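Before I ask anything, here is the structure I am working with.
Only one protein chain is missing from this complex, and each of the others stays in its spot.
So, chain A:
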Amino acid sequence: MVSGRRASINRPPTPSAEEDRDKEPSLEEAINIKLVESGEKEKLMELLRERLVECGWRDEMKALCRAYARKKGRNNVTVDDLIHVITPKGRASVPDSVKAELLQRIRSFLMSTSLR
């Protein structure tokens, strides 16, 4: 560290090249990168959001949040709280059609990128 100058961010040491060669991006990571780079992830996100709004899923989740906030006192809720409140019900209550549509699109994307 240069004397008189403090690092403003605690930065982990830059991984050296040797480490990189051992750690290849996992398949999932590689797919993720491809999704983001091609813009497909954004499109999928938009599609999912749209479908969830249409089918009323979003309103259901908002109602859950509201009830929770009312119970706990509106100034006592944190985002984490709400996420934990919604997630189980949220995952379970996605309509099958929505899930199928999204899965279909993801699958066709995977096939088109010819990654396994």
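Keep in mind that, in the parts below, a residue touches a chain if its C-beta (ideal position, glycine included) is under 8 Å from a C-beta of that chain, and two chains touch if they have at least 3 such contacts; residues count from 1.
Note that contacts and distances are computed from a predicted model.
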| item | value |
| --- | --- |
| Per UniProt record, name of the chain withheld from view ["CCZ1/INTU/HSP4 first Longin domain-containing protein", "Protein transport protein Sec24-like", "SAGA-associated factor 11" or "ER membrane protein complex subunit 6"] | "SAGA-associated factor 11" |
| Touch list for chain A against the chain that is not drawn | 27-28, 31-32, 35, 41, 44-45, 48-49, 52, 58, 61-62, 65-66, 69-70, 74-75, 77-79, 82-83, 85-87, 90-91, 94, 99-100, 102-103, 106-107, 110-111, 116 |
